[in-house]
Every structure is written in structure tokens, then in C-alpha cells.
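After the C-alpha cells below, expect a handful of questions from me.
Omission of a single protein chain aside, the complex is shown with its protein chains in their original locations.
Presenting chain A:
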Amino acid sequence: MTDMPVGERKQLAPPVDDSGPFGWARKHLFSSWGNAITTVVLIVAMAWILSWFLEWAVFTANFTASTGSECRGGGACWALIREKWRLIFFGTFPFDQQWRPFFAVVIMLAMLVTTSDRRMWKPWRLLAIWSIGSFFTFLLMFGQLHIPLSLFLAIALAIGGVGMGFRKGIAQAGEMNLYRALAAVGLAGLVLLVVGVLPNWKLPIAPFSYVETGLWGGIPVTLILATYGLLFAFPYGILLALGRRSNLPLIKGLCVGFIELIRGVPLISLLIMASVMLPLFLPTGVTFDKFLRAQVAVILFAGAYIAEIIRGGLQSLPKGQFEAADAMGLNYVQKTALIILPQALRVVIPPLINTFIGFFKDTSLVLIIGIFDFLNTANQALVDPAWAGYPGEVYLFAAFVYFCFCYSMSRYSKYLEVELNKGTRR
């Protein structure tokens, strides 16, 4: 090889590791006496624990008992889960109607899965998926929806406003006139509604029996609180993070104050405040749904944490990126949306997903104000005296379900990092 003259040497392939599984084991597991002993001890310990667990959870387990006392003496009492799974999954939702929360969960999972595909990341697609999906989710959960006129007017105003802002100079005159008309109708309608000229008309959609939020429980509650909590907290957190870096002292002060205030108190205290204190400040007769209050508390809380994570991403960008965008004549919104955020968010995916996982589990704290999420309905299953004495099985089951959700999120974060860095790695 080396006697080839300079300039004619071929590019050589690196040496191939052809040592096989035995070679691999020798190199990684038994490279020295100390390592060999460690390996053997660990393998024995793992085998012992695994065999004990399988013995308890599978071989001597009871899957068919009809009461708790029949389970005594054996291994795990999975019959309890068999008996109580509908209570654990759907809480106190009317028993004969539990297909509704089931399909609501299916729709929500479908929305989450389709959203996780990068090809769906177009504003209109996401908006369509989430508005239609959410409509059916809540229609199934409530059974009846009364959509107020104000919502239609607000949507008209939003579409008109966004269209006028973003399609200016691009769209044809006809399209622009449509946006103007929509915005005008929306705004005028809302004003008339507020002053009381228009009646507060509602569009009733009532295919099923009405189920109030107090009866909701289990997986749908956990999923709704976490999904919608993060869905709204995310843009809110972005705005807070941008506000914190603003040059305008008032905006900056407000954002810093809010973030520090929220981060300085535990979520529990915020939930209690939302459920106990808030009604004291509202005029008599005006009530907010307890579930909605918990949801708002989660959004506010998660927003502050997400804001701080995103701020870290914003600060990691080199100054040159801001300058290049400025020098091109992009305005603040364009610079932020097209240059800064796409890069900043990429950097913070791991801590962001970490926070998401944390909040998915933290939603259990809503028990404190009497809402039964998945962990709390699992707890409910233990109350039945006929099945007393098997908390291990129930908690293990709950842990397994939580693990499935959290582990998928963690895998997704890995996938996203790779996917978004494709081709952009230096």
C-alpha cells in the first residue's frame, strides 16, 4: 500500500470490524476480570428479578376471579383490571354512553398522530384538522353543543383580519374585498352583540344526551387537559418569550412579571386559586365551568415554562441571523416567523418535549379541585370494598398506560430532532 507513489494512492476503505458476536462480547462485556464479574453479577440479578416478576404477573396471576377474595394467595390479581377497566378509563361518564369518550379519545389520538407528521405542518391543514377534530371531540364528550353567534362573528373577523394582513399585495382585488367584507361583518356584528342590539342567538347541535364536565373522567380528561393545555400554552409561551425580549419596557415588564409570578407558585396553588378564589371575584350568577378553570390554569402555568425554554432558543441564535433578516428589509413579524422562530424552536425540541411530558403527568393535580383524570379514576377503582387490597396491580396498570404515552412522546422528540436537522448539519 505504502509503496504507491504519491498522487496515485487510492482512497482506502476503513478496516471492517468482523469480530462477530463473540468478539463483540469479549470487547464490551469481558474485557477485564473486573468487567467480567460485573457483567455476570448484573445478568444474574436481572434474571432473578425478571423471573420473580413473571412468576407474579403471569404464571400465578389470576385473570378470571369475580371478587377480590377469590384472588387471595396467588400472584397478581389482573381480574381487578378486567372488572374495573371502564371505570379507570372513563370515570363516572354514564356507563351506557361510554362509547362517546372512547371515540373522543380516538379522534384526539388521530389528531395528535397526524399532526406529528411534518407534511401536515401547513397552517391551513393544521387549522382544519384541529378545528374539525376538536368539534367532534367535544360534541361527543358533551353530547350537545350550543355554538353562540359571537363565535361565528369572531371567526369571520379573524379570517378577514389575517387575510388583510398577510395577503396584502399578493391577492387579487376580489379576494382582498372578501377579507374586508368578512372583517367588517365580524366586527360590526360583535359590536352590535355587545351593545345588545343583536340577540345572543345560539346554534344548537344536540345529537346525544348532555353530559356535564363534572361526570367526565379518566383518559379523556387527561388527554384534553394536556393536549389543549399545551396547544394553547405553546403559542402563548412563544408570545411571552418574544415579549420578554422586546425593546418596549412596558411589554417586557409585563411578560417578565407574569413569567416570574407563575413560576414562583406551585401548580396546585394556581388550581386552587382558579377553583376557589376566582368565583369570589366574579359577580353573582356568572360562573365558569370548573373544568374550564382548571384548563385555563394549566395553560397559564405551562405557558410560563414554555416561554422560558423558548427564550433559551432565541438567545442561542447568532446575532448575524437577526442582522441578515433586517438588512433584507423583512419586518419584525416576517423576521420572527420566517427566520428566528424556526431556528429557535429546533434548538429547544428536547427541553420542550421534556416539559410536555412533565405536564402530561402533572395534570393529575386537578384531583385537588375534584376533577378525576386518569390516575385519579384508577384510584377510584381501589375504593370498592369487594376488591380491596390490590393497589399494586392498579398502579402498575396506570403506570404502564402513562409510560406508553410518555415514551411515544420521547421517541417522537428523537425523530423530530433528526428530521429537522436533515441536511442542515454542519
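Everything below uses one rule, namely that a residue touches a chain if its C-beta (ideal position, glycine included) is under 8 Å from a C-beta of that chain, and two chains touch if they have at least 3 such contacts; residues count from 1.
In this section, contacts and distances are computed from a predicted model.
Of the names listed as "WD40 repeat protein", "Phosphate-specific transport system accessory protein PhoU", "Aspartate carbamoyltransferase" or "Arginine ABC transporter ATP-binding protein", the one that matches the UniProt record for the absent chain is "Arginine ABC transporter ATP-binding protein". Annotation: of A:150, A:213, A:343 or A:380, A:343 touches the absent chain (contact as defined above). Touching the missing chain, out of A:6, A:327, A:383 or A:418, is residue A:327.
Listed for chain A, the residues touching the missing chain in the whole complex are 168-170, 318, 320-321, 323-331, 334, 338-339, 342-343, 346, 423-426.
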